[in-house]
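One chain of protein is taken out of this complex; the other chains stay put.
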Amino acid sequence: MPLTRDQQAEIDRQRAETAATKRAVSPGLEEVLYQAFPVLDHGFVRVIDYMGDDAAVVQAARVSYGRGTKKVSEDKGLIHYLMRHRHSTPFEMCEIKFHVKLPIFVARQWIRHRTANVNEYSARYSILDREFYVPAEENLAAQSVSNRQGRGDVLTGSEAAQVLDLLRTDATHVYDHYLAMLNESEDGQKIDESRQGLARELARMNLGLNFYTQWYWKVDLHNLMHFLSLRADAHAQYEIRVYADIMVDLMKRWVPLTAEAFIEHRLHGVTLSKSAWGTIKRMLNGETVTQEASGLGKREWNELQALLKE
Amino acid sequence: MPLTRDQQAEIDRQRAETAATKRAVSPGLEEVLYQAFPVLDHGFVRVIDYMGDDAAVVQAARVSYGRGTKKVSEDKGLIHYLMRHRHSTPFEMCEIKFHVKLPIFVARQWIRHRTANVNEYSARYSILDREFYVPAEENLAAQSVSNRQGRGDVLTGSEAAQVLDLLRTDATHVYDHYLAMLNESEDGQKIDESRQGLARELARMNLGLNFYTQWYWKVDLHNLMHFLSLRADAHAQYEIRVYADIMVDLMKRWVPLTAEAFIEHRLHGVTLSKSAWGTIKRMLNGETVTQEASGLGKREWNELQALLKE
Amino acid sequence: MPLTRDQQAEIDRQRAETAATKRAVSPGLEEVLYQAFPVLDHGFVRVIDYMGDDAAVVQAARVSYGRGTKKVSEDKGLIHYLMRHRHSTPFEMCEIKFHVKLPIFVARQWIRHRTANVNEYSARYSILDREFYVPAEENLAAQSVSNRQGRGDVLTGSEAAQVLDLLRTDATHVYDHYLAMLNESEDGQKIDESRQGLARELARMNLGLNFYTQWYWKVDLHNLMHFLSLRADAHAQYEIRVYADIMVDLMKRWVPLTAEAFIEHRLHGVTLSKSAWGTIKRMLNGETVTQEASGLGKREWNELQALLKE
Partner (left out) sequence: MPLTRDQQAEIDRQRAETAATKRAVSPGLEEVLYQAFPVLDHGFVRVIDYMGDDAAVVQAARVSYGRGTKKVSEDKGLIHYLMRHRHSTPFEMCEIKFHVKLPIFVARQWIRHRTANVNEYSARYSILDREFYVPAEENLAAQSVSNRQGRGDVLTGSEAAQVLDLLRTDATHVYDHYLAMLNESEDGQKIDESRQGLARELARMNLGLNFYTQWYWKVDLHNLMHFLSLRADAHAQYEIRVYADIMVDLMKRWVPLTAEAFIEHRLHGVTLSKSAWGTIKRMLNGETVTQEASGLGKREWNELQALLKE
């Protein structure tokens, strides 16, 4: 369970408070505001705040004085048009803020997306909890043989058992020693009065990359979609994709028209090189095109074949 | 008057609508949401949307599960501490969206601040109105003699009259010819059926830099403060400073604690070089320090003297 | 001619100086370094400096200790792979700096690309030259009837003549009055000793959007490609596209492998929505698909038909 009783109570308290606003409100997102959606074994994603809705995209595209929306069908058409033609600025007019708890190695991938605002829980300042990620057995994948950056089959039997055991044992040891170096017991007491305890900013270095951290992450809708197009993709590492998948669902609640257009044009859209598109056109003309004749390299040819079979 | 009757009606309609939200609400800003504050002769600033409040800054600094605020005095102390020590990320957790109408030459200065989101009214797509900036007589400054980038005394008499006349006459002519090239009358009718009319994206080039444009401008609180520290400063050009001054007032309504800390530590704070600070310390020790002995260049020395006299 | 004799002499002087460096050198770009390539009637683009070459992309992707390159064929394959899979960071490792002279209305489009560094010639500080853009007759396009943001046929006859006359006359007048307000003659002398002259930061507002400005514009290779993919595109306004076209040529000199991959995968690549791709696959299976059956809206359907005919 990712939340302590106190944390859940704080969240419940905040969910119970309602105030009046003149701002645009997204009813779908209000329903689940502040609520923690569990991810992996100890992580979560929750929406802390948001600005704007589908109408705000339309409003910005029109630089209007009022709500700017016309009929739903017109708004929908405009949003699809903007998405298809890669207009980015109207989508930047919406903003969302998440609170995310995630393993450090996932956080390190995530933060490479730079056009977002981040406040991370500081292990220089505070002591981290004894919480680390151990994959479920069905996610214990072997190294892929064909793709140096990918996963192969799931490990089984004694190999799987040993891996899980090593991950658990090592994480337990490094955390025990983290506390020992800090000279702090689990409940925050000094262990040995004669010792000073190592500085927090140093002791943390003993922890593993599977330990959980947390942060506030705020991003505009355009950059959120960029993040999701990479991280909700089949090539993304499983441990970050599960976060992205939940965020796609939250996006559907927040801005349903934009989410639909995003899935249609970007997440499930297809990009082809000039030669790949030329190949398709020749095939549509009844020609049988081989890899050699296509002008495509072997890898790109295989990717195209895979797309055609999907 | 910067708004048409229709525009004012749209704004009034939107101001009248209220909905319930679980999000943080800033009561001071809600009072004036959507309202257009006049600037210069045809411009305005109005807040269209916002995310977060002073408590959101505190909440982010603590990466908390609930509101995160404690006593007001503690929150205030934390915000001052963050401001004094140049912590930027907690302030990035608040966001604000403005609708601004402004002369193009002001817009060109403004947009040099890149860490913001912008949607500008498109003169490729639409026709601009006959609205251009003419300075009030008391702002008709002569070129400064001492500072190539500054203003001197106010122009008077026939020189002032001639300048105002030229500005008005030229703007009127270029707008008349803009419509003529478009082959459109003021009320949107074709003037001459035998003509095609020049493309809008070309005709606009005849307009002057004093014509008004408008945009939606969205920025986080940290970058807003950076903008205001430069543009609400005495060295900023008058025509952009009047916008910044109103935005400082809006900031006081939105995040009063942060606004107070911003004014204290940044807007009215003082930065001294190592040598300037060394000079101050020698003076505090009773020494009489000359420019030569201070190690400061002439310009910096004069700036320091001015600061001491303020 | 866009350059004065003095400017050309300064450029020639700089082109004549050579020094030794241990850094990566791009021979193709060195050949034209500093050289001004004319654009429109008074504009130009010239490369002022650059960092890195194709090998730097490869080197960064491998985080290598030396040059990082292997065989040319392997480097080429890697660069195509990175481009196809939208890896952006290795391309960010190269940087280029341009000096560009361009009409203000073009500059206003250009600067919407925010991930670049800019230093613009300041009309607060200096006096602009009497240089303004007047389109060549073959570029004097009418407003498109079908597309509010596009151009239609070329204007001809008296309509063309009148437009050119208005553009020239108005620009001449506003510049004459700009000088009159500044109280400066063309050769920099005071006109009337009894006058003070309007501040430069104010007088500039009388100039039209077709006047030329200039700036230094520095950008990394990834963001340059993003700029070029939008501005060297057929939908871009002619007056910015001519700049982008020259920059594509300069890119070919600088990073030939990356330029080739960029043109293949992005500039001439094709992006299809999920439904458009589904339509293509049905057509490849021998099905005759109508717009109604495709699930595509009318506009997207027409765009797809146009792509198929290209």
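Order as written gives the chain letters A, B and C; numbering starts at 1 within each chain.
By definition in this document, a residue touches a chain if its C-beta (ideal position, glycine included) is under 8 Å from a C-beta of that chain, and two chains touch if they have at least 3 such contacts.
Because the structure is predicted, anything quoted here is derived from the model rather than measured.
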Chain not shown, its touching partners among those shown: A, B, C
Among C:118, C:163 or C:304, residue touching the chain not depicted: C:118
Residue, one of C:18, C:73, C:146 or C:288, that touches the chain absent here: C:18
On chain A, residues whose C-beta touches the chain left out of the figure: 103-105, 108, 111-112, 114-115, 118, 120, 122, 124-126, 133, 135, 140-144, 148-153, 155, 159, 162-163, 166-167, 170-171, 173-174, 177, 180-182, 195-202, 204-210, 237
Touch list for chain C against the chain that is not drawn: 3, 6-7, 10-11, 13-15, 17-25, 30, 33-34, 49-52, 56, 59-61, 63-67, 89-90, 92-93, 95, 97, 99, 117-121, 214-216, 218, 220
Residue numbers in chain B that touch the chain omitted from display: 77, 80-81, 84-86, 89, 112, 230, 235, 263-265, 268-275, 277, 280-281, 283-284, 297, 299-300, 303, 307-308
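Rule of thumb we're sticking to: only the chains that are shown with their structure count from here on.
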Far-end chain from chain C, centres as C-alpha averages: A
Interchain centroid distance [CA atoms averaged], chain B/chain C, Å: 28
Intercentroid distance (Cα basis), chain C paired with chain A, Å: 34
Residues of chain C touching at least two other chains: 112
